[in-house]
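Heads up, one of the protein chains got dropped from this complex, but the rest are sitting where they should.
Chain IDs A, B and C follow the sequence of writing; residue 1 opens each chain.
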Amino acid sequence: MIAASQIEPVRPSPLDSRTGERREMTLHMGPQHPSMHGVLHLVVGLDGETVKWVDPDIGFLHRGVEKLCETLPWDAIAPVLERNDYLAPSTNSHAFCLAVEGLGGVDVPRRAQWLRCLADELSRISSHLVAWGTMGVDLGGAFGGGTSVFLYCLRERERILDIMQEWTGTRFHPNLSQIGGARYDVPAGFDRLLDTKLAEIDAKLDEMISMMEESPIFQARTRGIGVLSPELALGLGACGPVARASGLALDLRKTRPYEAYKEIDVPIVVRTEGDAYARYRVRIDEARVSIRLSRQILAGLPDGPIHGRPPVRSSKHKAPAGTSYAAVEGARGELGVWIRSDKEMSPTRVRLRSPSFANLSAIVYILPGHLIADVVAVLGSLDPVFGDVDR
Amino acid sequence: MSAADASATAPGALPTVEVAPGDLLALAQRYLSEGFRWYICTTGIESAEGLEVQHFLRNPESGGEIVLRVKLDALAPKLPSLYPVFPGADWSEREAWEMLGIEFEGHPGLRRLLLPAQWDGFPLRKSYPIATPCLPYRPAAEKPAAAVVPAPSPIPAGEAT
Amino acid sequence: MWTADSILETFVFPFAISLATLSVFMTALIPVLWIERKLAARLQGRVGPYEVGSPHGYLQPIADVLKLLSKADMIPTQADRLLFLFAPIWTGTCALWGVALIPFAPGLAAFRSDISLVLLLAVASLPGLGQMAAGWASANKYALVSALRVVGQVAAFEIPLIAGAITPAIVYGSLDLNTLTEAQPAVGFLFGHPLGIPSFLLFLVGMLAEGNRTPFDIAEAESELIAGVTIEYSGMRFALFYIGEYGSLFLFGLLACVLWFGGFRGPFVPGPHWLLLKGFAFFCFVTILRWSFIRLRIDQFLKISWSGFVPASFLLVLLAVWWVG
Partner (left out) sequence: MGFAASLIGLLKPVRVTVSHLFRKPTTVMYPHAHRPPTDRFRGGTFGLTTDPETGLENCIGCRLCEMICPSKIITVTLDRRPDRGYAGIFTLQYEACMQCELCVQVCPTDAIVMSREFGEPAYSRADFFLDKEKLHANGKKMGRVWGSGSTLQAMHGKKERPAPAAAPAAPAAKKEGA
């Protein structure tokens, strides 16, 4: 087995000493490009249509969240962090709250823990739906079947958003997790609503499969494209569906269980191909697992309070001093928050370990040798979220 | 030094080993051979204790975790890059460099990652000013008076007494 | 010796017929654009155009074109000016030339010729030239890559297109579209002849590629090359490409109807109605295909052409010749 450090990325070729230019045609893809998933700027060295090297340029969505956290009261940080991985928002605040609770001093009631995990599972489903949709657009373009897939996926995601609206009052950024508990209890009749909506999504997943996987064109476009070897995936810190598609059975819900997952058995979906198809397929299977887990969590929801602290009435909370790291298995992988507290009004340092950041760094290794069309296919399969990459 | 020396205080804290900058690469290599192949992240911190860098590794098989903590000289923060051992350190170290001004020796290309190339200063340092250049919005001209005059309309004037 | 009759016959009638055909075709493009938008929306579970020309957005195509016409016209400073200005006109008008050859009723075509099929196929491949010119002249790397793709595409997919179209001509021994229409059995060449379906499939594939429709829309390739050759065009010039694209697609549709679906023949209503109805139905079919598939990659696209469709084309032509003789 070859060590990750022995796999060299393909760096941009040097400038020609005589002409001052590169041998390859450099093509700037992004930051304004239909399929750059936001604001990625890729400088691509092309020989014909073959990609020789890639030089990613990130940071167009950098908002200085880590610095911002150092200025905010403890209780006000969670909703800000939800804007990071904006496709699976509740996982962000969940990780942050876990990290702060890891500093000690707060006892989170079981019901709150399960509620948060339920929100995580729901946002995982909705995030994966967007991932297929955008991958469809990447493969099929705005004027083709890709858009149809995208709209079908968004239609299904609406059902998740409806659930969240019923539960927390917002469709997108629920702001459910709070240090010490959950902010909203489920309303009456929630289990029936969840059951109906999830059943509808489950039934419609076959439509997505028909649109994408069963079409030979999709197979031709994704099989064997952007293969990420397991060793490289580990060395780069790749996680989530990207790592699991490379044959690594890494899922924090199983390997580092937290909250409700300590009591629930989470089947890990693993594929060994490591290509774009495997990453897409892992997401499909994971969404099915998540649908089942959501039902399981809601069925086993323990009674009791939902908040371990007295109700938040001011911004004066001070977390105990210390250092803490907590991670949840977000939709894209290990979403970790590293906190340093000196028992001040605000944290001393908040470091966000974002899964998209680690996963995206693989493109330097896996894109060279492919065609332009594969660039978008691979990006679609890696599913980076730029709020998360750039923070 | 090994994972056994690692100490943990808060329940969320990670097993940590302190390492001098000079020993970092050798220790990382040893952990790598012990199975800590999963690079998680690199964090640069500035706190009351000064500047430090923490490399977080994990063993994918056993789930074991280890943080390599390198305390740095405040005036010339410098340590060897972890890139030769873990390629994932590339971007994380670039980020720590641009945000905190920590020099990583042996890194293949320390250039700005998230910030514009011409950015001045190291934003995550505590000394970096957080003065906001844009003031909160206030609507101009038309009715500045309405916003300033404290005249609570629902309260009858005589009732306050 | 000019008599009143010969003047009428030589100048006035062709002019009048051309004008009529042109206006019919341009008018027909409005429902074509509407069908594209509305059908696409319905295929995706949306409502589609609604407000402009309420209740169903019937005036949306006009609003579209007006919007494009009112936009700023920009020419990149580094562009090859002459070619840049010329390319959209070329592409936009080529589709209109071809319609002159389509027989709308027995003997009624703006330009009658014994070799109208050959002429039509020649004219129909001309828009590609304008696209190449646009891609080169735009001084944009995306446009350049797209222009190269257009070259590969035209080279690879002209053969299936022509082979498909020439099969009925071989079978019925004529190159005149009018004769070909009338020679077909009542169910059309498609079902009335064993070679009907294979030749139609080949033509369809070639037509989707020429008309830039998924899964073969690699020249435009929205998600890869942004807008391909038209990336630097705006306003009216883009509208010309837009009209040219839909015009040539509709023209191919009409040709398919003439060759495989019995053209203007049909009961109760006159020929032009039938041809246009069939043309719209065929366009609906193409639109459904377009919004169902994702795109092939350029190498796969060329490979299936050269190793699949081109040999099949030759085989089909040989079969047709064997059938006749």
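In the analysis below, contacts are C-beta pairs under 8 Å (C-beta built on N, C-alpha and C of every residue); 3 or more make two chains touch, one makes a residue touch a chain.
In this text, all values refer to a predicted model and were calculated from it rather than measured experimentally.
Novice: Among the chains you can see, which ones touch the chain that has been omitted?
Specialist: Visible chains that the missing one touches: A, B, C.
Novice: Of the listed residues A:53, A:96, A:132 or A:167, which contacts the missing chain in the full complex?
Specialist: For the chain that is not drawn, the touching residue is A:167.
Novice: Check the options A:80, A:160, A:252 or A:282 and report the residue that touches the missing chain.
Specialist: Considering all chains, including the one not shown, the answer is A:80.
Novice: List the subunit A residues touching the unshown chain?
Specialist: Given the touch definition above, subunit A has residues 72-73, 75-77, 79-80, 83, 111, 145, 148, 152, 155, 158, 165-171, 173, 175, 181, 183-189, 192-193, 207, 210-211, 214-217, 219, 303-307, 309-315 touching the missing chain.
Novice: Applying the definition given at the start, please give the residues of subunit C touching the unseen chain.
Specialist: 41-47, 50, 288-289, 291-293
Novice: Using the touch rule from the top, list residues of subunit B that touch the missing partner.
Specialist: These residues of subunit B touch the chain that is not shown: 136-140, 142, 146-148, 150, 152-156, 159-161.
Keep this in mind: only the chains that are shown with their structure count from here on.
Novice: Determine, using the mean of C-alpha atoms as each chain's centre, which chain is farthest from subunit B.
Specialist: So the farthest one, by centre of C-alpha atoms, is C.
Novice: Measure off the straight-line distance from the CA centroid of subunit B to the CA centroid of subunit C, and report it in whole Å.
Specialist: 58
Novice: So the centre of each chain is just the mean of its C-alpha atoms; given that, what is the distance between subunit A and subunit B in Å?
Specialist: 20
Novice: If you look at subunit C, which of its residues touch at least two other chains?
Specialist: Residues of subunit C touching two or more partner chains: there are none.
Novice: Show which residues of subunit C lie in contact with subunit A when the two form their complex.
Specialist: 43-46, 141-142, 145, 148, 214-215, 217-218, 220-226, 290-300
Novice: Could you please specify the touching residues of subunit B with respect to subunit A in the complex?
Specialist: Residues in contact with subunit A: 9-14, 32, 37-41, 43, 45-48, 54, 56, 60, 63, 84-88, 90-91, 99, 108, 112-116, 123-124, 128, 130.
Novice: Per the contact definition, I'd like the list of subunit A residues that touch subunit B in the complex.
Specialist: Interface residues on the subunit A side: 3-5, 7, 9, 11, 58-59, 62, 64, 66-67, 71, 98-99, 101-104, 231-232, 234-238, 248, 250, 255-256, 320, 322-326, 334, 336, 338-340, 342, 348-349, 351, 353, 357-358, 361, 365, 390-391.
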